[in-house]
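Left out: one protein chain. Kept in place: all the others.
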Amino acid sequence: MKTLLLTGFEPFLQLTVNPTMKIVEELNGLEINGHRIVGKILPVDFRASGKELLQLLEAEKPDVHISLGLAAGRYKITPERVAINVQDGDVDNKGNRPVDEVIQANGEPGYFSTLPIRKMVEKLIQNGFPAEVSNTAGTYLCNNVMYEALHYAQKSNNKLISGFIHIPASHELAIAHGKIPSWSHEDLKNSIITCIGALEHHDN
Amino acid sequence: MKTLLLTGFEPFLQLTVNPTMKIVEELNGLEINGHRIVGKILPVDFRASGKELLQLLEAEKPDVHISLGLAAGRYKITPERVAINVQDGDVDNKGNRPVDEVIQANGEPGYFSTLPIRKMVEKLIQNGFPAEVSNTAGTYLCNNVMYEALHYAQKSNNKLISGFIHIPASHELAIAHGKIPSWSHEDLKNSIITCIGALEHHDN
Amino acid sequence: MKTLLLTGFEPFLQLTVNPTMKIVEELNGLEINGHRIVGKILPVDFRASGKELLQLLEAEKPDVHISLGLAAGRYKITPERVAINVQDGDVDNKGNRPVDEVIQANGEPGYFSTLPIRKMVEKLIQNGFPAEVSNTAGTYLCNNVMYEALHYAQKSNNKLISGFIHIPASHELAIAHGKIPSWSHEDLKNSIITCIGALEHHDN
Partner (left out) sequence: MKTLLLTGFEPFLQLTVNPTMKIVEELNGLEINGHRIVGKILPVDFRASGKELLQLLEAEKPDVHISLGLAAGRYKITPERVAINVQDGDVDNKGNRPVDEVIQANGEPGYFSTLPIRKMVEKLIQNGFPAEVSNTAGTYLCNNVMYEALHYAQKSNNKLISGFIHIPASHELAIAHGKIPSWSHEDLKNSIITCIGALEHHDN
């Protein structure tokens, strides 16, 4: 049995719901494809989210790490290809608003996901879920935690498999906040289960 | 028990799938909210679709008529408010391509749906499906059959309740044809069941 | 010489700019294609805008009437085909927020524009401006003033040629308010001059 650290975010800014939070809470503790899921919720805070994720990686010592984020406006499941060494964007829940800052002064410009993103996309499509590889995780919190985890994996030279998956809004979020494409919570959750099913299987 | 004529379309132009066809085939023969569903598929043909629908209205004498159409690009269930006396648009499956033509030379400029469209939208949202009233059914086949049925209802002065509902693409269609928002088939079908549930209930 | 009443709107809701206002102010008093332009600005007020427009039609007795409106999100010049007898939508500048109300209790369901909308679209494209006929002016103020003018023209049985043209946001508006397509003010103004050039020419 492998350990998979799966994270979601608390609601962003003025939104009242974050579909990633609900998925993570429901999958927490389950065993899927030979992986025991440890589900955790990260804060929407440039100063804290990366730090909390690194503490979780140290504490849980997972074999695999997947962070989930909401991409309002997207209408496919999009495993991210790359994280870049930039933080920039809208204000977070604590009032931080970085402009063109580096995340890690000694980090590489970018790190590629070590998840099997192409296999995830193929498996999602086979299971009836529109999906494609995304080439940008943005420069907001999502890129930030993806970058921190991959930087940690590379610098600690460990075996951690790590990456990020963006998901569409849920119907619930679209009803509450307006003109954005959305999927049902069931579709979103089953998509993530499908992604976990694309990881290498381990029997013991 | 009331009779509800529910129509879908065969696939449009180069598309290989039409989600409305599958919904209609699956609901055909069911009894929902005191309505027996008679499901029929219309051709994508400006010269034939309206005529076939009128023949069905004459033959089945339904209490309620709902036609379903695909609105590729939309991501909500959108009951249509109005049909207009215009046919115009892309070529149909038979090669017709009308420009700014009237549908009925002696028809009104427009007819309003007589379905409970506001109640449908409210009930959809209560059931977790993003929905809104749409103010245009376009000028292609969808508007055409909606207009023909409402013109028939008005001219024959009968009690027919009639209208049109546009639905998003299905995941299956999005996977086959690309960059459009989509819902699962289950969500689409359950949304239409919800709309039927918004009709006035009749016990016998 | 013919008289053309050209109207724009004051800024909507929280927006600080309305590109139609600037166009109307700049074209006011000019003679274009045998038409003397009388430019006027309408308030964003469901209770007042239609009434003010009807007073202008009575006072100016124009041969042609064109109202302009902003369609945030569109990226083509879109002469409107039809106005419908509905007012519904977001709150206006005075706090009115009608739901599914009729505009005129004894009005037709819809009236078609009497402007040469197909010729306008062709001429716009010939002049290098993307354009298409739109089949919905919505149910907000834009549809409201279009409907009121066409209802007036039909009921007074007069010769008034009347209609509505929606335009994209200006670059200025997009810079101030965000994620919407936009054109330069020069392109927007020249497009409207092109539309006026599609009217029947009268030498004297």
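For reference, chains read A, B and C in written order, and residue numbers begin at 1 within each chain.
Here, contacts are C-beta pairs under 8 Å (C-beta built on N, C-alpha and C of every residue); 3 or more make two chains touch, one makes a residue touch a chain.
This one's a predicted model, so the numbers in the text were calculated from it and none came from an experiment.
Participant: Mind giving the shown chains that are in contact with the missing chain?
Facilitator: A, C
Participant: Give the residue, chosen from A:47, A:61, A:118 or A:155, that touches the chain omitted from the document.
Facilitator: A:118
Participant: Could you tell which one of C:10, C:60 or C:172 touches the chain left off the display?
Facilitator: If we include the chain that is not displayed, C:172 is the one touching it.
Participant: For the chain left out of this view, which of A:10, A:26 or A:108 touches it?
Facilitator: That would be A:108, which touches the missing chain.
Participant: Touching the missing chain, which residues of subunit C?
Facilitator: 75-76, 125, 128-130, 171-172, 174-175, 180-184, 186-187
Participant: Can you list where subunit A touches the absent chain?
Facilitator: Considering the whole complex, subunit A reaches the absent chain at 81-82, 84, 86, 88, 99-100, 108-112, 118, 133, 135-136, 138-139, 143.
In the analysis below, only the chains that are shown with their structure count from here on.
Participant: Show me the overlap between the contact partners of subunit B and those of subunit C.
Facilitator: Where subunit B and subunit C might share a partner, there is none at all.
Participant: Let me have the rounded angstrom distance from the C-alpha centre of subunit B over to the C-alpha centre of subunit C, please.
Facilitator: It comes to 31 Å between the two C-alpha centres.
Participant: Centroid from C-alpha atoms only, then distance subunit A to subunit B, rounded to Å. What do you get?
Facilitator: 39
Participant: Between subunit A and subunit C, what is the gap in Å from one C-alpha centre to the other?
Facilitator: Using C-alpha averages as centres, the distance is 46 Å.
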